[in-house]
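And then chain A:
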Amino acid sequence: MPAKPPSKTEPHRLAVRKTYKLFIGGAFPRSESGRSYPVTDRQGGFVTNAPQASRKDLRDAVVAARKASPGWSAATAYNRGQILYRIAEMLEGRRAQFAEEVALAEGLSAQAADRQVTESIDRWVWYAGWSDKIASVLGAANPVAGPYFNFSVPEPTGVVGIIAPQESSLLGLVSVLAPVVVSGNTAVVIASTLRPLPAATLAEALATSDLPGGVANILTGETAELAPWLASHQDIDGIDLTGSGELADNLEAAAAATVKRVVRPPAVEPDWRSTPDLLRLTHFLEIKTVWHPVGQ
Partner candidate 1 sequence: MTVQDYAPHGYGPDGYAPAPEARSVARLRSSYGMFVDGRFVTGGGAQMDSINPADETVLATVEVASAEDVDRAVRAARRAYDDVWGSMPGRERAKYLFRIARLIQERARELAVLESLDNGKPIREARDVDIPLAAAHFFYYAGWADKLDYAGLGPVPRPLGVAGQVIPWNFPLLMAAWKLAPALATGNTAVLKPAETTPLSALVLADIIAQADLPPGVVNIVNGGPEVGRLLVGHPGIDKVAFTGSTEVGKQIARDVAGTGKKLTLELGGKAANIVFDDAPAEQAVEGIVNGIFFNQGHVCCAGSRLLVQESVAEAILEALRRRMSTLRLGDPLDKNTDIGAINSAAQLQRITELTNFAETEGATRWSPPSCELPATGFWFVPTILTDVAPAHRVAREEIFGPVLSVLTFRTPDEAVAKANNTPYGLSAGIWTEKGSRILWMSQRLRAGVVWANTFNRFDPASPFGGYGESGYGREGGRHGLGAYLAS
Partner candidate 2 sequence: MTLTRSAVDAGATADITRDEVALRAFLRGLPGVDQVGADQRAAVLWSRSIKHESKARGLDAAVAMVDLTTLEGNDTPGKVRSLCAKAQRPDPTDPGCPSVAAVCLYPDLIAEAVRQLDGSQVAVASVATAFPSGRASLATRLADVREAVAAGAGEIDMVIDRGAFLAGRYGQVFEDIAAVRRECGAAHLKVILETGELVTYDNVARASWLALLAGADFIKTSTGKISPAATPPVAVTMLSVVRDFAAWTGSVRGVKVAGGIRSSKDALRYLVAVREVAGERWLSPALFRFGASGLLNDLLMQRMKLRTGAYAGPRYVTVD
């Protein structure tokens, strides 16, 4: 962040600038490549350097996400809901910080940025509440024609790669990440290239929330450089291509090699403020159907 100009009350105080980091396995490393890139505001003014993640960082993030997957999917839905609600508590505590970053990133007024932050927190709470309800809505006992008890339950698919929206730096990000983790999947997120800072700060909120390390991993850097590695990675089960723009078709083709579950980018940038549908929940849930005889 740029230094605040000295004021009458603080004429000589220099601010302590935050160093932005990646978020992998619950820790905050720099990129293993040592690279960073300048993040600017809408006028092109320097804001800060952000880590430029490499394919190796991405590889490490996938390893972390896979490692966290069994524990997170085995957690009770109640437990996951509690943790996600706690994340919302942490987000609420950082309102001012998020609002400043969103305003800078998206060139919004303080008021508009504040509204976006409010929406993001409420969006997160909305998703938290789905944790222990999605099974009741998607699951079913199926009336098969025979002496069998037959039921269908949704189960998380595993590790999901997410290309976050390029424009909506917080609300859009929250709207693609929360549905993935609330249902028991773990995530590797490539943040918006030009507007990565709210994602990095989101990581700090995640880290202080009881979310187990590796459940959500957040990388900043060049989407174009990282996305192909995400799409082709054999140990990822699903991919959300929302922020991939022109790369989307090629990425979808690459994902086909391991039959990943793909969420295609919307044709136009959605109004992230409207209440989502269940697509991002259902698309990364497998439906498992079980049969058992009924007899004495």
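List of remarks:
By our rule, contacts are C-beta pairs under 8 Å (C-beta built on N, C-alpha and C of every residue); 3 or more make two chains touch, one makes a residue touch a chain; residues count from 1.
How were these picked? Simply put, all candidates are chains of the complex that A comes from, given by their letters.
Because the structure is predicted, anything quoted here is derived from the model rather than measured.
For chain A in this complex, the touching partner among the options 1 or 2 is candidate 1. Contacts from chain A toward candidate 1 in the complex involve residues 77-78, 81-82, 85, 122, 125-126, 128-133, 136-137, 149, 275, 278, 292-296.
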